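Written below as structure tokens is the structure these notes are about.
Selected chains from the complex are presented in situ; the others are not included.
Chain IDs A and B follow the sequence of writing; residue 1 opens each chain.
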Amino acid sequence: MSVTLEQAEKLSQAAKEKAAAIGVPMNIAIVDEGANLVSFHRMDNAWLGSVDIAIKKAKTARFFDMNSGEIGKLSQPGGPLYNIEHSNGGLISFPGGVLLKDGDKIIGAIGVSGGSVDQDHEVATAGAEAI
Amino acid sequence: MSVTLEQAEKLSQAAKEKAAAIGVPMNIAIVDEGANLVSFHRMDNAWLGSVDIAIKKAKTARFFDMNSGEIGKLSQPGGPLYNIEHSNGGLISFPGGVLLKDGDKIIGAIGVSGGSVDQDHEVATAGAEAI
């Protein structure tokens, strides 16, 4: 079982509404349980560099089945996963990538980029909770 | 002037309806006038390998301001643009990438992949005409 396009559209809509509410245009990517892209939306005037980052956050979360920011805690200098960002064509290991779950089952992930990492995580969470 | 997310959503919806009408799940990508991704949708059960192809078709069309299939006519063995596909991180030069125009102004491009190239082009055209 994996996130459907219909679900992805619903989650993206919830994320866009949260982004609009906090006044920050965002890039929003959703991947399925195979870590393959399902949907992407760049809100008008959102950062161009965040297209790639939003997609990489979603993939990073699903690659390791944890929110992207958890990886960043482990990838610091001296940490156990130091510079893991070099793998998989480039990871993004700061917050904004959040797992999508149906009960206990992981069905994909959402990645958001365009504001501060706190804002990105807030918008991604709003999307993830709309399942 | 460039395609907005609202326009991209409308065009993608038209493309999805055409894809549903012909019974082929499609990947649908839209880029802006700077060839940067604006939106992407993968319909349920569409080919995974077509995620990248749909995006590359849209970029290819905007890179050279012509539909992607026009490039492929010129890039064959013995043709004037043989192996142009090695540029820009990889082009896709068969049909399915169509320019988006507002009057005479090019505002972006749509790329579709998931069926035969004729089906891809048909769905992309249905999207492009919905502006």
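The rule is simple: contacts are C-beta pairs under 8 Å (C-beta built on N, C-alpha and C of every residue); 3 or more make two chains touch, one makes a residue touch a chain.
Computed from a prediction, not measured in an experiment: that's the story for all the values here.
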| item | value |
| --- | --- |
| Copy count for the complete homomeric assembly [2 present here] | 4 |
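Rule of thumb we're sticking to: only the chains that are shown with their structure count from here on.
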| item | value |
| --- | --- |
| Centroid distance [mean C-alpha coordinates] between subunit B and subunit A, Å | 25 |
| Residues of subunit A touching subunit B in the complex | 4-6, 9, 34, 36-44, 48, 51 |
